[in-house]
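Every protein chain of the complex appears in place save one, which is left out.
Showing chain A:
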Amino acid sequence: MPKECFAIGKRAVVCQDTEMKGEIDIGSGTVLHPQCKILAESGPIIIGSNNIIEENVTIINKQPTPLIIGDENVFEVGCYVEGSKIGNKNIIEAKARVLGNTSLGDNCVIGAVCSTKKDEAIPNNTVIYGDHHNRRTQTASGGVSFNK
């Protein structure tokens, strides 16, 4: 029976109409849009700072170990996240699904309507896109560098 306990950092915005259950820790600067669900059913969820969690997103933790989400991620509308660990600066696009025990590294992109398999560890900088779900390719480092 998880106790209900929310710790919300400073400058975080948690809209009304969100559904939160269990032990949740929200970092500073994170924004939770209305109609999102953070359900720490079996274990706690720890969300880092400066994340954007848009409408209709479901973040569930069905395992006793805590689900740690890093900083500066974007969870777009309608996605479903059930992984074990999410790194930093990821973009999980609309209606994407992160299933089971998978862990995401940093700087990944899970394309719209795409899903990961259960129980895999996705390395950094992976992009999952396309009709057939699982086509992956590596990006360069974020596109900000002005190399050569």
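We take it that contacts are C-beta pairs under 8 Å (C-beta built on N, C-alpha and C of every residue); 3 or more make two chains touch, one makes a residue touch a chain; residues count from 1.
Following the convention adopted for this analysis, contacts and distances are computed from a predicted model.
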Record-based protein name (UniProt) of the chain missing from this complex, from "Alpha-1,3-glucosyltransferase", "Delta(3)-Delta(2)-enoyl-CoA isomerase", "Mediator of RNA polymerase II transcription subunit 8" or "Dynactin subunit 4": "Dynactin subunit 4"
Hidden partner chain, residues of chain A it touches: 109, 111, 127, 129-130, 135-137, 139-140, 143-144, 146-148
